[in-house]
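A single protein chain has been omitted from the complex, and every remaining protein chain is retained in its original position.
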Amino acid sequence: MSASRHRAEWWITGPSFIWLLVLFVVPTLMIFVITFRPSDPWGGIGDGWTLETLRRIFSGHYGAIIWRTFWISAVATALCMALALPSGYFIARASLRWRSTLLLLVIIPFWTSFLIRIFAWKVLLHPDGYVKQALVFLRLMDADTSLLYRSESVLLVLVYTLLPFAILPIYAAAEKFDFSLMEAARDLGAGKIRAWLRVFLPGIQRGLVTAVVMVFIPALGSYVIPDIVGGPTSEMIGNKIAQRTFVDRNLPHASGLAAGLTLAVLAPMLMVLYMQARRPASKQGAR
Amino acid sequence: MKRSNIPLYTTVAVLVFFYLPIAVLILHSFNASRFSGAWEGFSLRWYIRLFQEPDIWHAFRNTMVVALIATTASVTLGVAAAFALHRYHTRLQRIHYIMIYTPLVVPDILMGMSLLLFFVAIGAKLGLGTIVLAHTSFCVSYVAMVVLARLQDFDFSVMEAAQDLGAGWWTATVKILLPMLAPGIAAGALLAFTLSIDDFVITFFVTGPGATTLPIQIYSMIKHGSPPLINALSTILIMVTFVLVWSVQKLMEDKHA
Partner (left out) sequence: MESFLEFRDVTKSYGRIHAVDQVSLTVKRGEFFSLLGPSGCGKTTLLRMLAGFEQPDQGRIFLDGEDITDLPPNRRKVNTIFQNYALFPHMTVRENIAFGPRVAKRPSGEIHEEVERMLALIMLEEHAEKYPHQVSGGQKQRVAIARALINKPRVLLLDEPLAALDLKLRQHMLVELERIHDQVGITFLYVTHDQGEAMSLSDRIAVMKQGHVEQLGRPAEIYEAPVSSFVASFIGDTNFFDGEVLDTAGTDYLRLRVEGLPEVWCYNDKKKNIGDLVHLSVRPEKFRISKDVPSDEPNLNSVQARVEDIIYLGSLTRFRVRAGDVLIAVTQQHSRFLLDQEPIQWEDDVWISWHADDSYMLDRVTPESPGTNGDVGS
């Protein structure tokens, strides 16, 4: 490649590259670096290096929270997939006119401030709210139990906020899927379920993986949801990070926890990136 | 052969699930009663109260300023990034692509935390400035991906035609490429704007005294009471988001399909 083309590439790439380097890559690395610094009395970062924070984290009984974070995220992911698969399939099979309407209906809540959506559930699940009234009326629960401030409510709202992230990739993959393959399978004697399992699911596997990753990773990092609709028994690691930052004013400690979360998130993320990077480059009018 | 109805029922159930809380919220913003458990008649009092709250206006102004600056900056950076990613296929671009793509997958709390650490470490004063920097950073990726998608669908033979007819590279870009790309760029800008006005977690981490945005205001209202006002504010935000997203969808549709 010629030198002038090189220079042109650097000029165009430079701005976004440098910006993200400074304001994304470096801060992410800082999460790991600050873990090894002491906290200063005014809530900032002190000088020098120490392993004290790391020691405190490992002896800090975070096991229960880490486990809870993990299983809530996993269950939420499973529920999302169970709901997203039929929906994504349905929308992909719908006629064109319906399809864009359905997509719009799915996308709009997706872009609404999630703070608002979480709050909406807080209202719905409120002890005086409609849902509670209805359930008590139907004798499905008694008036004492609360719908809020428990792991189940966190799970519910998690599924609610993350479901679009599962539906859209599955829809995208299903839309590109050649459904005549399903007909061929039926023609060759496969039952409906078998055709679905053996032909459809493998055919959209990229979409499935993307969906799982796009739900699981944000779920691990949940903070606002457990904060608003969860209680002390349903705290997740995100809450602890926020608590250490804003309440305890111990940045290195929060940083250490964040570092752990970053590592947990890195693994599935790298997998998605690997698949994305393998996608062929766009065509350039080859002759 | 009868098609199973499970997909249909699931989709309908999912959509009801999506809109139920939002519908209830919007409903109650017009509820004369403070309490969401009882309906006391249609009323606009909460909206009126909302318009009288100085804190709300302050937060609104901040949100707008931040969104406008962040959108402008992220569109500039994002469009350039998209061009680079589309045109060149070097090792540099592969790293570039990872840098653009990763923020889309990283949980907000990690982005917020990392930026807070960064700002504290360099001694920056937390406030609207840091919020703008943070918003620009996560918006660049969205803009870049939207514009990149448009570039990948772009038929570059019109550029060859322009050159064939005598236009130099610059003229061709300005008269042909940019006008044709304008809807895609506008879609990216609207997306960035929407993300910025709705962001909470990242803003929460990097904000400072006096730099309250609407989402932060909503959060403190959730924590410290006054639910009906939140209903009203939320309804307005939902409506605005609806209009913005609808416009983005329209712009992303191929007009000449």
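Note that the chains are named A and B in the order they appear, and that numbering of residues resets to 1 at the start of each chain.
Simple rule for what comes next: a contact is a pair of C-beta atoms (placed from the backbone, for glycine too) under 8 Å apart; a residue touches a chain by one contact, two chains touch by 3 or more.
Computed from a predicted model, the values in this text were never measured in an experiment.
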{"item": "Identified contact with the non-displayed chain, of B:Ile95, B:Ala149, B:Met180 or B:Met252", "value": "B:Met180"}
{"item": "Of B:Ala162, B:Val206, B:Met221 or B:Leu244, the residue in touch with the unshown chain", "value": "B:Ala162"}
{"item": "Positions on subunit B contacted by the hidden chain, ascending", "value": "155, 157-158, 160-168, 171, 176, 179-180, 255-256"}
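In this section, only the chains that are shown with their structure count from here on.
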{"item": "For the subunit A and subunit B complex, residues of the former touching the latter", "value": "1, 9, 12-13, 15-17, 19-21, 23-28, 30-31, 34, 44-45, 83, 86-87, 89-91, 93, 100, 102, 104-109, 111-117, 119-124, 126, 128-130, 133, 160, 163-164, 167, 186, 192, 213-214, 217-218, 220-224, 228, 238, 241-242, 245, 251, 254-255, 258, 261-262, 265, 269, 272-273, 276-277, 281-282, 284-285"}
{"item": "Subunit A contact footprint on subunit B (complex, rising order)", "value": "1, 4, 6-8, 10-11, 13-15, 17-22, 24-25, 28, 35-38, 76-78, 80-81, 83-84, 86-90, 92-94, 96-103, 105-111, 113-118, 120-121, 133-134, 136-137, 140, 144, 151-152, 156-157, 160, 194, 197-198, 200-201, 205, 215, 218-219, 222, 227, 230-231, 234, 237-238, 241-242, 244-246, 249"}
